[in-house]
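Removed: one protein chain of the complex. Kept in place: all other protein chains.
Chains here go by letter, A, B and C, matching the order in which they are written, and residues are numbered from 1 within each.
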Amino acid sequence: MSLDWQPKIVGFTCNWCSYAGADLAGTSRMSYPASVRIIRVPCSGRINPVFVIRAFQRGADGVLVAGCHPGDCHYSTGNMYARRRFLIARRFMEYLGMDPARLEIHWISASEGQKFQEVIKNMTDRIHAMGPNRKMREIL
Amino acid sequence: MKALLIPGLARIESVRDETAAGDVKTFTVQFLDEKDRFDYMPGQCAMLSVIGVGECMISITSSPTRDRMQFSVKKSGRVTSALHELEAGHTVGVRGPYGNGFAVNEWRNKRLLFIAGGIGLAPLRSAINYCLDNREDYGPIQIIYGARSPGDLCFKDEIFKNWPGFPETQVQVTVDKGDESWNGPQGFVPSFLKEIAPSPDNAVAVTCGPPIMIKFVLQALSELGFGDEQVVTTLELKMQCGVGKCGRCNIGHKYVCVDGPVFTLSQLRALPAEY
Amino acid sequence: MLHISKHNLLSLLTHASSSWQVFCPSKQGSTVNFGWFEGTVDTVAIPVNSCKGAFLPQTEELFTYRGTPETGLSLTGGFDGQKPVLIFFARPCDARALTLLDRVFLEGEYADDRYRSRRARSVVVTVGCKSPLDTCFCTAFGIGPDSKAGSDVFVYEDETSLYFEPLTEGGAGFVAAHLAYLAEGGTPVSVMEELRRAELPLAGRIWVEGMAEMLDSMFDHPVWEKMSARCRGCGACTYLCPTCYCFSVFDAPRGTHGKRYRSWDSCQFSDFMLMAGGHNPRPTRKERVRQRFMHKFNYGVKRQGDYLCVGCGRCIRACSVGLHAASALFDLKEAGR
Partner (left out) sequence: MNDLREQLKEAVASAFSQGRVRSFVCLERGFYPFATMPAILHSGSDADRVEIGLADAPLLAKYLLDMPKPAGIVVRSCDALGVSRLIRDRRVKREDLYIISISCPGVVDTAKIPMSMHRITALEKAGDALIVHTALGPTELPWSSVLLDRCLACVSGAASTDADVVLDDGRGKPPAPVDYSEIDEVEHMAPDERYAMWEKEFAKCIRCFACRNACPACSCRKCSLDLPEPEWLSRAVILPEQFMFHFTRAYHVAGRCVGCGECERACPVGLPLMKLNRKFTRDIETLFGVDDARIPRDVEVLGTFLPDDPEEFC
């Protein structure tokens, strides 16, 4: 691993809260590592755990799943379904041998630009320390 | 030894829209590397690649007597849709030639009847231009062509201007349903064929088009007295390799890619009806 | 005859693997499978898969490309310089199956360059089948526990040793390269005798004589409907079959680069013949099951000159609903009477 290696993090963020939170971090000029690539989805309930596997497969070192706080979903309950799914999906990924620390799930509201900044910073630091992900990774 | 499944790269020299709806385009291609170039006969096919999307088997629509290789492609699936996105100057992959092609040498001195529907004219066009370029070798040539609407007719320059100008060459065109610009015949190809009633004497009938058209054209031809040996058609099935290995395009024990795509009706009758 | 104590087999294979790619059966979890040698070998069980993967890998890269159709492309994908393949412990059915695959991939106008280069320098070491399984019916196809067709070296196994009989130049070369591990002397006469006498329990129930001709008139027979009713439409039988070879070609694009692969495919899958316009000449399991067995027992005879089945019984073991070459031969025979 070269010294200047930077992890690649794929962030699936819901349109209404977490993406807006990331946007706020940007417009408020809060700096956070460029390691994250954001994919905006309508709702955290849209995030099929298979997306996460695909991200790892295609070169992600970490994956962030972010949605509205429980109770605040734009579609009222999408994030509650997401919570159930990721409770079991993350355990399953761990069961297959993935390091669960590479997948983080956070509730980030539209007003939490600072939280978004912190999440990305902390996650980048942790994954930087862990090194590149090689599991499930496609060599192409 | 030449790699079997690796295409040669070719540059698209021009793209021509054939139909009003834009669903058929003719691509003229030139190999980037002379060593990939190949000779072919009318009715043969090639595997055309949009690299990164996939490959599909397309009949070569140009005649080997002309200097540029052409493919006319109807947009129908993943690869052909991607191909339709490409423009002059872009790169495609081409490997071939595959298939048996038309028995143009056996057709010498015979009267030739070409019956096509829609994009089905593409493979016949290769043979038609080949025979016209060797006009003295063949008897009278009659081309019966139809499409759903005037806008769906392909190769308009040739069917209306170029081909009728050759000696002893007749082109008759019908459309299923005309529009205000159309004052030619209307109706389906099989009934049009029966009206024209060409003679089977010393003739070969070559047909290609949608399966339903072929089915009724074959019936019409036998009503007109054409023997099974006199009737030739060209088939299409899903293909992956083009060289008789991938085990996909078989009809009975025959592979369309190497034993076809051209079959006489009598050959087809000996095979199971699974196509 | 040159022989080796079974204890020393692993050191022979380890040595061989420095100049050969060794493809051998080994215990993988609950089953014994053919695969590239990784330090263990199982000489007892008949593997669940066949050894065709050594020459026709389930997935192989045809080329890597860089660029896009719009900006220009380059293709790379040489294929050379690999070590020759050593199949260590094929069974007579496996070895014979390779000769059938050879007819598909090496003969005719288009030989397959990749298959040929792997196959050209390969050595097939076959062991005589002392204890055929309940699922074995190779004798129906003129093969037997001591058949040598397709083998370069034939091995006789007794309680303690393996006796090597080279059959071809390539086989002699392999044996000569491993003389340090082999001792001279002895002929396993009793093993040879045992192989000659070995009986296959299915032999009496399977009959193939005249099958190809009979099937000529059975394309529209109702038996296909009956046979296929229980088919689940998976590809287990075809993927484990030593003579099935169908494949598909597909691209894996990754932005401005990617690969083209070929991978095994199965005529039992619903989309095997599905065309871009939506037309499918084999729309139901009836047509697909018929295709499989017609290919094995009729088309293959017409095209490759022989049944494309060697009676290895792998489809019997693979199928969870009892639809396999043996049951098909039995049902077809009954139906064609």
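The working rule: a residue touches a chain if its C-beta (ideal position, glycine included) is under 8 Å from a C-beta of that chain, and two chains touch if they have at least 3 such contacts.
All values derive from a computational prediction rather than experimental measurement.
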Which residue of A:Arg54, A:His74 or A:Lys121 touches the chain not shown here: A:Arg54
Given C:Leu9, C:Val123, C:Val155 or C:Ala236, the one touching the chain that is not displayed: C:Ala236
Chain A, residues in touch with the chain not shown (by the definition above): 49-50, 53-54, 57, 70-71, 77, 80-81, 83-89, 91-99, 105-107, 135-138
Positions on chain C where the hidden chain makes contact: 28-31, 33, 35, 48-49, 58-59, 131, 133-134, 201, 229-230, 232-236, 238-240, 248, 250, 252, 261, 263-266, 269-271, 316-324, 326-327, 330
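Assume only the chains that are shown with their structure count from here on.
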Computed distance of Cα centres, chain B from chain A, in Å: 53
Whole-Å separation of chain centres (CA-atom averages), chain A against chain C: 46
Whole-Å gap between the CA centroids of chain B and chain C: 39
Contacts with two or more other chains, residues of chain C listed in rising order: 258
Footprint of chain C on chain B - complex, ascending: 1-7, 9, 50-56, 76-80, 86, 90-93, 211, 236-238, 240-241, 243-250, 252-253, 258, 272, 274-275
Complex interface listing, chain C residues touching chain A: 252, 254, 257-259
Complex contact set, residues of chain A against chain C: 58, 140
